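Next up is a structure, given as structure tokens.
Here the complex is missing one protein chain, while the rest keep their positions.
Showing subunit A:
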Amino acid sequence: MPRLSVEELELSFGGIRALNKLSFAVAEGELCALVGPNGAGKSSVFNCITGLYRPSAGRVVFDGRDLLRLPAHRVAAQGVARTFQNLALFPRLTVLENVLLGGHLNERPGPLACALHLPRHRRAERALRAQADEVLALTGLESLAGNPASGLPYGTLKRVELARALMSRPRLLLLDEPAAGLPHGEVGELGDLIARIRAELGISIVLVEHHMGMVMSISDKVVVLNLGRRICEGTPEEVSRDPEVIAAYLGEAA
């Protein structure tokens, strides 16, 4: 049984069919790339999986459970974490606090324990701190922990968002164009980091990315979308030889 299976998703905005009977599956520990031209529906898939958009038909099954009936915060509780195409950080919190928020469901002292500074809250805070330190080390952000999240370089902020997503110890990680806007030198580094995360944590990853070099070098499987439909699926080599893909995507965009 695949870890994630997206089945026949349908999503429309007014007259636009953003997703058209879209299906694909991701196995446990697999790194699946989702590529396609602008407007193909890649971010919309993420928004459906994470409970932000409600598709009109179809299913999203994660570990045997249909996610489509759950609100976004319950989807997170199932072990799904994501980053956003446009940064969505908390600018007035520090880097550390941004990452800690990713662990919102890891430890759950209630409001009263927090306000009264009860031992339960202090223990939770220590545990979260230790987890955050690990994630910060993995993403190379240790030295920036105390900085406010505003005012850091774009590439660093992208890593903070990745760290926040990792903090929840997800079983499925959705990355929406993590390399977009990075200076060329950092793209390779980020690719290595993603490959390492997959290797060390053994989690399933869905990667939406326009950087074909990175996609082809680290993915196990590539799903190609165009106009909300899956036009091709296979290993990086298979996909890069597919004539329909070359026509629809690589031909015009690359």
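Keep this in mind: a residue touches a chain if its C-beta (ideal position, glycine included) is under 8 Å from a C-beta of that chain, and two chains touch if they have at least 3 such contacts; residues count from 1.
Simple rule for what comes next: contacts and distances are computed from a predicted model.
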"Cytochrome P450", "Branched-chain amino acid transport system permease protein", "Pyruvate dehydrogenase E1 component subunit beta" or "NADH-quinone oxidoreductase subunit D" - which is the UniProt name of the missing chain: "Branched-chain amino acid transport system permease protein"
Option touching the unshown chain, where A:Leu19, A:Ala40, A:Leu157 or A:Ala248 are the choices: A:Leu157
Residue among A:Ala25, A:Val61, A:Cys114 or A:Ala195 touching the omitted chain: A:Cys114
Candidates A:Leu68, A:Leu87, A:Ala145 or A:Leu227 - the one touching the absent chain: A:Leu87
Interface residues of subunit A (partner: the chain not displayed): 43, 47, 50-52, 71-73, 75-77, 81-82, 84-93, 97, 100-102, 104-105, 107-111, 114-117, 121, 124-125, 128, 146-151, 157, 164, 168
